[in-house]
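Sharing a structure below in structure tokens format, with a few things to ask.
With one protein chain held back, the other chains of the complex are shown just where they sit.
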Amino acid sequence: MPTVLDSLNTALRQALTQDERVLILGEDLLDPYGGAFKVTRGLSDAFPGRVLTTPISEAGFTGLAIGMALRGLRPVVEIMFGDFLTLAADQIINHAAKFRWMYNGNKPETERVSLPLVIRTPMGGRRGYGPTHSQTLEKHFLGTPGLVVLAPCALGDPGQLLLDAILFTNDPLLFVENKLLYLAQVQDITQSDDFEFRIHNDRTDAEPGFAAPTYLCRVRGAPPPTLTLTAYGYMAELAQQAQRRLAYEHEVFVELVVPTGLSPCKMHPLLASLERTGRLLAVEEGTRNLGWGAEILARSAEALGARLKRARRLAAHDLPIPASGPLEAHVLPSVENIIQCCLEMTQSD
Amino acid sequence: MPTVLDSLNTALRQALTQDERVLILGEDLLDPYGGAFKVTRGLSDAFPGRVLTTPISEAGFTGLAIGMALRGLRPVVEIMFGDFLTLAADQIINHAAKFRWMYNGNKPETERVSLPLVIRTPMGGRRGYGPTHSQTLEKHFLGTPGLVVLAPCALGDPGQLLLDAILFTNDPLLFVENKLLYLAQVQDITQSDDFEFRIHNDRTDAEPGFAAPTYLCRVRGAPPPTLTLTAYGYMAELAQQAQRRLAYEHEVFVELVVPTGLSPCKMHPLLASLERTGRLLAVEEGTRNLGWGAEILARSAEALGARLKRARRLAAHDLPIPASGPLEAHVLPSVENIIQCCLEMTQSD
Amino acid sequence: MLPQKNLWAMKTMQQIEAELYRAMFRIRRFEETVLDNFPKGVFFGTTHTYLGQEANAVGVLHHMNQDEVVFSNHRCHGHFLAYGGDARALFAELMGKASGVCGGRGGSQHLHWRNFYSNGVQGGIVPIAVGAALAEKRKGARAATVAFLGDGTLGEGVVYEALNLAALWQAPILFVVENNHIAQTTPVELALAGGISARFAAFDIPARELDTSDVMEILPAAGALLEQVRTQSAPRALILHTWRFGPHSKGDDTRPAETIARLRQSRDPLTLHAARLSPAEKEAIEAQVEDEIQRAYQQAFADPYSSIADL
Partner (left out) sequence: MLPQKNLWAMKTMQQIEAELYRAMFRIRRFEETVLDNFPKGVFFGTTHTYLGQEANAVGVLHHMNQDEVVFSNHRCHGHFLAYGGDARALFAELMGKASGVCGGRGGSQHLHWRNFYSNGVQGGIVPIAVGAALAEKRKGARAATVAFLGDGTLGEGVVYEALNLAALWQAPILFVVENNHIAQTTPVELALAGGISARFAAFDIPARELDTSDVMEILPAAGALLEQVRTQSAPRALILHTWRFGPHSKGDDTRPAETIARLRQSRDPLTLHAARLSPAEKEAIEAQVEDEIQRAYQQAFADPYSSIADL
């Protein structure tokens, strides 16, 4: 199987091939460099004039892309590090996310605006890049009305998710790629010896052709799970490792739920699992407060009431991310942390 | 009693008087205009050279204030509308909030930086200002490590909260003022005929002299509450109205918990109340997803497990805020909505 | 002025002058009607009127073709009406009516109709305008994009990111800076170091400055720049030194009354231009416009509020 990086790179290539309205904008995208994380490698050579390397102006070129999208193109923006999304926050929250709804009141179909914009960005730590190049900041953008947030994982087909987003979204969409995921192998979920998968192919209602699947994963042949573990992106990889070790080393069986749609978040696969287990652990790489896990726990509590017997979040410590390896490893949630948490939650009750 | 506006204005005056390191920066602050919402009225005349009217450069003058704070002043920034905090997001999240921790590793006390910066801003709708001047955007800043977020309410002493923040914080601090709160009368909680109050005077550990109280409010003489209602800022006013009507018109008795510290959030007064009621409704003016209420519900679920029998959030619809009065009123949570929710939550079980 | 555009070639100068007067007077009466009726509580939120600056929008947008694009700001009524927007729909938008430009969702500052867009965040729409111009360029259209911005908005950094990108990528866009010498209550001297045209020069964008309220000076200057934008597919700037006659929004003018009175005396675009019309023509136009605006107001007033069913 290809790596997630290959899969995303192929998707960008397909998007450029299949729809000539597609353009890519971002810093240092031109070949031979092909972008800081190489997701756009080879594209500027293959599609001259359609991969635009920009000045260091995150707000400015995001704004340009918004204007392009308003006027009928389907731009894709790369923000070199997700940490710098903060610079485009006003363009995203007060411009892109609002226009479609705000302008379209009461208008006939033909006079409505749409804003098909995909903003891709790498997030995450564990590479020693320090406080301004290691964050998981999507939590600051989740819950923005009018903004869709997706996060690929190594399960299924991350490239397809990106391709669908580029070709079919009519709303601005943030596509969050964890850096460590890039080099992970895509897992063929139809051919796993160790795990059993189910897919909930949540087509978001508004976007025909555009699906953000949720994956359910169990250790093959395991007894019914006693805890529901949920995580996205690269944390889903770590969660899966924890899940396997919990089964083999501790005989604790958990069900892993991996959404690719973070906002809006579709809860039914998770809730269905919780009805079975009554125990929830949400794991994320960002800091805990007001993180993705907060919304997951809140919705679970709303839906289940007293049937939610135990709920916890595992997240980064409430600190900036240190550069020093041992400190960084301590601050971010690990496989060990997940195992520990699951054991605590399933043992005492 | 004075209005909340008067109380805040007095606090700024006291801060300028008591500590000459205090400066105020923001747009259109000079008298006779004295700022768009008049919180700074009279100050530039009284303190020449210490109230600086700025160009329309939210990131720029927030950055200036960060530099001033790093170098020993205690600046106060006003962002004219909270909607424009997005423009200062990078300065707040990637600069102000990080510096203190990131720079201070392993340093002797005398060589450490501190960053005593207060950013005040009006938030909220119900004035017909439309999608870019009516939002409640603090949720995007909650949970930023290193950033304190406070919201005054009409209970107790909103000015004291601001004064303490300006004089005693050593960390950057966001102070969120709801626009409709400005004209509300401060409620003297020691002299209420209708309500009984208790204060939890949560002194945040790191900041001597600096407290962000939580208020507990019950209808005087009411039987034990069956639901815990929590809200902050202007929503606390509406929640109190709902609380009274629930008692008098429906004989449903709820306990209202009003924090002034949003991040970090101190949970024990709320959790203590939930131990009594087992039912939680969190009300906020921002949109629901990844809002303040998500964190409240998540923490409650973590702490109470199955003892949390019912939990819900009431928040703005997941849309930009429309300018048209009837639409805006519908999109934002109302007293009626709160009553309705409380009735649903206490009737069926 | 979209509807009249195709007839341009066939028009006499006199006809054009009359049209310009009509367009400016329409804005003037619209805005006065807004301010007069605001205290009655018929409008939601607030408003920023274009009083005194009418010649700018009219002089520039007279040249726009159907397929061309306009980006505006908080002070957008004048731009919208000069673009050809409907007065009733605009009144209705301010009143929160279903018949409003955006069905009442946007209100005074957030308009979209055809190729006209405005938003309430200063400066943020400028890079978006550059992107729109580049999109039209990519489509092979020879369409110019116009972006209006105020002197105060030159405080926003994103404007310079946009200028740099516009120049680097040769976006066919005309930046129109309306320097009305004030931003809300802040005089331009307190907010702006250096010079406005130097800021465009720094990014290699040729700029022309005019210190006039005469639409007949603005018209040809704007026309020439727009032709350059179209034929050379490159950015240009037009800096219009102008004066705001009314408050920033409502009742928030801190300038001395005499200053305003003097400006109204010497720099009123309507008075200046009216001198070119015969009294009879002027009166006829004014009567027609008066009637149009009053009817527009009444119709909007009678229209139903936006309904939550449409949310």
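Order as written gives the chain letters A, B and C; numbering starts at 1 within each chain.
Throughout what follows, contacts are C-beta pairs under 8 Å (C-beta built on N, C-alpha and C of every residue); 3 or more make two chains touch, one makes a residue touch a chain.
All values derive from a computational prediction rather than experimental measurement.
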Residue among A:Thr53, A:Thr226, A:Gln241 or A:Asn337 that touches the chain left out of view: A:Thr53
Chain not shown: contacting residue from B:Leu16, B:Val39 or B:Ile66: B:Ile66
Selected from B:Gln91, B:Gln243 or B:Thr287 as touching the chain missing from the view: B:Gln91
Residue, one of C:Ala82, C:Val159, C:Leu272 or C:Ala300, that touches the chain absent here: C:Val159
Chain A residues touching the omitted chain (full complex): 27-28, 30, 32-33, 36, 53-57, 59-60, 83-84, 87, 127-133, 317, 319-320, 322-328, 330-331
Positions on chain C where the hidden chain makes contact: 154-161, 163-164, 167-168, 190-195, 198-199, 201-205
Interface with the unshown chain - residue positions in chain B: 23, 52, 54-55, 57, 59-73, 75, 90-91, 94-95, 98-99, 101-107, 111, 113
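Definition applied: only the chains that are shown with their structure count from here on.
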Greatest separation from chain A - chain, by CA centre: C
Approximate Å spacing (C-alpha centroids) for the pair chain B, chain C: 38
Intercentroid distance (Cα basis), chain B paired with chain A, Å: 30
Averaged-CA centre spacing for the pair chain C and chain A, given as whole angstrom: 42
Two or more partner chains touched - positions in chain C: 100, 103-106, 110, 119, 121, 157, 306
Set of chain A residues in contact with two or more other chains: 90, 94, 98, 101-102, 105
